[in-house]
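Every protein chain except one is present and positioned as in the full complex.
For clarity, chains are labelled A, B and C in written order, and residue numbers in each chain start from 1.
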Amino acid sequence: MAASDLVVGAVGRGGDGVILSGELLMASAASKGLYGYMVQSYGPQIRGGESSFRARFSVEQVSSPGDFLDILVVFDWAAYEMFSNELVPKESAFVLFDEDNPVPEGVRLSGTKLAAPFAKLSKSASGSLQAKNMVMVGILGGLFGFGAEGIGAGVKKRLAKKGEEVIKKNLEAFEAGFSYGTANATEAAGKIGLEYSPGPPKLVLSGNEALALGALHAGCRFYAGYPITPSSEILEFMGKNMWKFGGSFIQAEDELASIGMVLGASFGGTKAMTATSGPGFSLMTEMLGLGSMMEIPAVIVDVQRTGPSTGIPTKSEQSDLWQAVFGTHGDAPRVVLAPSDVEDCFHAAVDAFNISEEYQLPVVILSDQLLAQRKVTLSSLPLDKAVVGRRTPAEGDAEGGYCRYRLGSEDGVSPMAVPGDPRGIYQTTGLEHNEKGEPTSSFELHEVMNEKRYRKLKAIAERYRYVRRYGASEPEVGILAWGSSKGAIKEAVAKANAKGRKVAAFIPELLYPFPKHELEAFLKPLKKVVIIELSYAAQFYKYLKTFLDLPEERVILKKRSGGAFLGVSEVEAAIEEALK
Amino acid sequence: MAASDLVVGAVGRGGDGVILSGELLMASAASKGLYGYMVQSYGPQIRGGESSFRARFSVEQVSSPGDFLDILVVFDWAAYEMFSNELVPKESAFVLFDEDNPVPEGVRLSGTKLAAPFAKLSKSASGSLQAKNMVMVGILGGLFGFGAEGIGAGVKKRLAKKGEEVIKKNLEAFEAGFSYGTANATEAAGKIGLEYSPGPPKLVLSGNEALALGALHAGCRFYAGYPITPSSEILEFMGKNMWKFGGSFIQAEDELASIGMVLGASFGGTKAMTATSGPGFSLMTEMLGLGSMMEIPAVIVDVQRTGPSTGIPTKSEQSDLWQAVFGTHGDAPRVVLAPSDVEDCFHAAVDAFNISEEYQLPVVILSDQLLAQRKVTLSSLPLDKAVVGRRTPAEGDAEGGYCRYRLGSEDGVSPMAVPGDPRGIYQTTGLEHNEKGEPTSSFELHEVMNEKRYRKLKAIAERYRYVRRYGASEPEVGILAWGSSKGAIKEAVAKANAKGRKVAAFIPELLYPFPKHELEAFLKPLKKVVIIELSYAAQFYKYLKTFLDLPEERVILKKRSGGAFLGVSEVEAAIEEALK
Amino acid sequence: MSDQQRKPNDYKNPLKPVWCPGCGDFGVVAALYRALSQLQIPQEKIAVLSGIGCSSRLPGYMATYGFNGVHGRALPVATGLKASRPDLTVIVAAGDGDGVSIGAGHFLHAARRNADVTYVMMDNQIYGLTKGQVAPTTPKGDKTKSTLYGNPDPPVDPCELALAAGATFVARTFSADIKGEVDILCQAILHKGFSIVDIISPCVTFRGDDQYDFWKPKLRPLPEGYVPSNRIEALRFCREEGVLTTGILFKEERPGLVEQQKNIRRSAGYDPAAPPKIEELVRAFYP
Partner (left out) sequence: MSDQQRKPNDYKNPLKPVWCPGCGDFGVVAALYRALSQLQIPQEKIAVLSGIGCSSRLPGYMATYGFNGVHGRALPVATGLKASRPDLTVIVAAGDGDGVSIGAGHFLHAARRNADVTYVMMDNQIYGLTKGQVAPTTPKGDKTKSTLYGNPDPPVDPCELALAAGATFVARTFSADIKGEVDILCQAILHKGFSIVDIISPCVTFRGDDQYDFWKPKLRPLPEGYVPSNRIEALRFCREEGVLTTGILFKEERPGLVEQQKNIRRSAGYDPAAPPKIEELVRAFYP
């Protein structure tokens, strides 16, 4: 019986082409309508250093990279050492390596060892060692009956720039590997092959790409940003595609300038966004407050990485929550959204623009490295998702003189004129101001203007309650978590439910204003509440406490530092503990 | 019966010399051993604009500027309009104004109106209108028997730079006013005069000055800062005095540079500080996190003003609490201290340096405009307050190679070498690192290093519990508040206690880590808990909830925007409501 | 409004400036009213932006769109606005602290990008709003609230920095010389690309009431026949001692940010008549 789910990992160093081979496997899976989920890891060296991927393929949607590997390919054992924590094979796994490069003394790992002629076949088929990765993909296809079809298109697309000759050699190497694999396919190997009937091709997207697509769909026509891992793909996407839509893109001199440019563009009536990671986000907090005070729409993406300070730039963590919700001096309302899977990144971008434009305030999207840089397959993107615009002065709004900060609307929003409109001329300021926007130091005005600005959050909280809920309808144990942790949790909950456990999960995607009532309703029937987060300081748990009274005696807090993904088995263990 | 407590206010515009007259009254009170408390207000214009002061004098220590005035002096009625909310006379008050400048139609205010020849006497005594303020001080002295003595010394000191001639003319104007006042002292006026027996002279200090003195006392020998209201007096004090102590002072190009310079100096073994207000503090959060990650001592003063954004720069608010406790990306432990009166500012500075140096992490002092810029009289400063230093490698610490981030100490602190020490050479980084300080992307190390960094907070929480408690020993109603609000609360509690009300107040001065046990003990017997704060978003209330379970059903939240002081009567009303 | 003549006062809004009596900034705003009137730019097509400082109060006194943001960051805001709204006339009013202390990095980069913005630097050699601390333009040796023993550092010259960063229009003038100012401002606003006008604008309160008497004898127009096309030549009129040369020191034609971005859009195949569909982009993500 073949598996419906296959987890492959590979590791090597510069020149081994490990990452490309992973991408080809993904492309091949997608072209056959399979689901895929791939993450990559790199050592600190930019070129020639260690790299690895782990990819999971399945006939059903998967939401985590899986815990243990079915297949591990090792090109370089020293490199393997570096990622051995992330790439642990199952007992039943197959471990492939080059026959010239056998398992060194002292390396202990489970699974059936298979030496394969990666180097030799590469050399003979393509004339160089460069195509080892193609041989590997071929061997996998042959051995496990997976990834063989569709690979040609993938190679052509990925290597298009390198020219015909290179493509040809690579395909030959692939073929050599494939024949070798087929010839050597043991019965055992066949067992872990995927059995599937091909479906229509799927998209392959990362969270960063989905988010950028969402922004363009929402009408974003200005992007300014400064490179920073793991958000740079958004910048690069915009630098490539924004122009085609007639928009503007600027790589700013720093993050202070990025958010400044965004506020400027938005003041001019253009939907605008920036993306960064923790260090850049910290630099933006002063002007985040300016946006809040001036009531200017702006979308700010923070792709979280391990902190504090520079931390571990290439690894995920959930520790920018406090900065997103509480960062900047003064009482400065903003909205915080937290997508929890790749498709959500698209939605979050559209929602962020909608909320930001309609309520005239900055919206922060908290993504994270695992969400942003993983690649998954998706059936489609909802390109009909509704997009709304800004409230501008209507006929009559300027009567008796236009007031940019007119009080009295129920939702705190006042029509915002776009420069160019002769009836809407106004001057805005980060100083406290009156309805016209003129500076004031009146305490009374300060109080009513604070009230106006915060009223928007109330209106948003009433209207939007982005929450994902999974699992049993009458749960005894409930899991609270957010962001990319959802993947492992969803899977663990499904497994527990299958075993009859009454478990459910609650994943808020609107973090601020918090969907309080929904959470209270979720909490009520629970015997145990498990809060899971990747923040040493337990930022989510403590944040929840600011807004509601958690039933402390029933709460189990599972928090740890980021830097390593949340595993499905980790969640399962937490569920079992809660059920005890 | 003369009062033991006198509240004087005056208002005018540029050229009226209002502020100088207030300072002279303070100096005169201090020289006679009286207690004084003065606040000033300015219009938006830098010169020639409106200004006012209110000063309270008393034979006993006062902790608030009082609610209503006994004496109001108006030089300019248009200017008065601007501050009429802040300067409300009692029913029994006297309102003085120039006889040439009578109360305009439509201005309604209580109190006995007295027209006085300010301009005329100034002209005749000094030859110009410039000395109107001196005439005013003289008239007050004559009429109310206050401030007459000691004024000479004050004038000489304050006007020393202007030369003999100016001093002489000013003193003559004072005398002219004094004679006029004495001659016209009505019985009624005598009634509100202060009755006191002179004591030893007192210090006149602002919170900013006290804080700067505390820093120098603690051994601060490096200051870098960037001007910003209401913190600039700290910068100016350091720019004047740091040199005398052999230290360094730099006006940096911005706040990013300020905190960078502070970290650099501290890395070099020098105790270092910077001060700013909200906007600058927001810019500092990235490097606050660096200090936390690198475990570098640093003292950062945030003198809060009304926010968000530029807000109202000259007014007080308590809305930077979240930024101080939660600001910066990642899990970045720091300590937050909040002095609550001028003398505390001195203590907080010394404590901040002690904690920062001993535990090797950034300490934020949250002051605020009311605390920082008010002037009060003090009997003395505790110049014998203990000062501690940094743990440096001792003999043996470098054995087997010095490890800057050695794990295993109970309090999380590891000895920090000072450059110049050949046994302690190390390289530090804002990347996650191992014990030696070398970069790592290991999840396991990240977890133990987070644990090490946070362990320091536990140790601090156990050792320091800075809390002020006032009022009844077995209270039914308890007030929770922080920072400069303490003044009005202390006074209101004393008044309520005098009426037999069982009320007490709890003012934490160590805000993070929070003195949880002390607060829990305080809360236990209470029937009602009143939380008072000047933050529209209720930052203090919500922050308390992150760390403990407040007895919600017994909590009354009194929060409002800043921009106007907390009044004693406001607190009294809250107490009465809670007792109902 | 659009048909009749726009008078200088039509660019003025009713708010009374809070500047000190005698402040140089009055001259700057007056000259700006006149320049805009001379150019007859519709008020609603103008945006005046600033940071924080006495000088940065200026947008609040205009009858145009205005944006008084945070200290030092007006240029990025202006750049974002202009890039996305090339139809607007974008002017930034800045102080010397705002522009060459906290905002120095942005200043360099706006010049380098040749962002089509007119940068009006109200240079008073001091921090006015915060009451008299040293600025990066304060002469060496001067005593200020933060340099009681004399400013240890030499001043920078905003024009020199602008030249080094690649600015394409660099001029200097004096706030009380309204005529000279109006002329230069008009040319600066018409210039395609980044233009900086360094206006010596006395702070009477913190630099002294004698500032006008101090500056007037120092002012010197550019030499007869000077052609402002050589960067190195222009530098001879920077960092001067004893005199202050006014006029357009340097001017160069180089595509501005707006034109550059237009070109990139063209290279990327943007067709305003047939804007692409997001579907087309998404297609690229299928294997």
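What to note about this one:
The rule is simple: a contact is a pair of C-beta atoms (placed from the backbone, for glycine too) under 8 Å apart; a residue touches a chain by one contact, two chains touch by 3 or more.
All values derive from a computational prediction rather than experimental measurement.
In the entire assembly, the chain absent from the figure touches the shown chains A, B, C. From the options B:Leu6, B:Leu121, B:Ala189 or B:Val204, the residue with contact to the unseen chain in the full assembly is B:Val204.
When the full complex is taken into account, the listed residue touching the unshown chain is B:Lys244, out of B:Arg108, B:Lys244 or B:Lys524.
Touching the chain that is not shown, out of B:Phe144, B:Tyr196, B:Phe267 or B:Trp322: B:Phe267 (per the contact rule at the top). Across B:Ala78, B:Ala160 or B:Ile425, the single residue that touches the chain missing here is B:Ile425.
Check C:Pro21, C:Pro152 or C:Pro275 against the missing chain and you find that the one touching it is C:Pro152. Contact with the undisplayed chain is limited, among C:Ile178, C:Leu235 or C:Ile278, to C:Leu235. In the full complex, subunit A touches the omitted chain through residues 43-49, 226-229, 232, 235-236, 239-240, 243, 251, 253-255, 279, 309-310.
Not every partner is drawn; the one left out touches subunit C at residues 100-105, 108-109, 112-114, 136, 149-150, 152-154, 156, 160-161, 163-166, 232, 235-236, 254-255, 257, 260-261, 263-264, 267-268.
Touching the omitted chain from subunit B are residues 26-28, 30-31, 150, 153-154, 157, 201-205, 209, 213, 216-217, 221-222, 224, 241, 243-248, 250, 252-254, 256-270, 272, 286-287, 290, 294, 381, 383, 419-422, 424-431, 438-439.
Just so we're on the same page, only the chains that are shown with their structure count from here on.
Remark: subunit B and subunit C have CA centroids separated by 38 Å (rounded to whole angstrom). Subunit C has its Cα centroid 41 Å from the Cα centroid of subunit A. If you average the CA atoms of subunit A and of subunit B, the two centres end up 44 Å from each other.
Shared interface positions of subunit C, defined as residues touching 2 or more other chains, are 52, 70. Looking at subunit A, one finds that residues 256, 286, 290, 294, 429-431, 439 touch two or more other chains.
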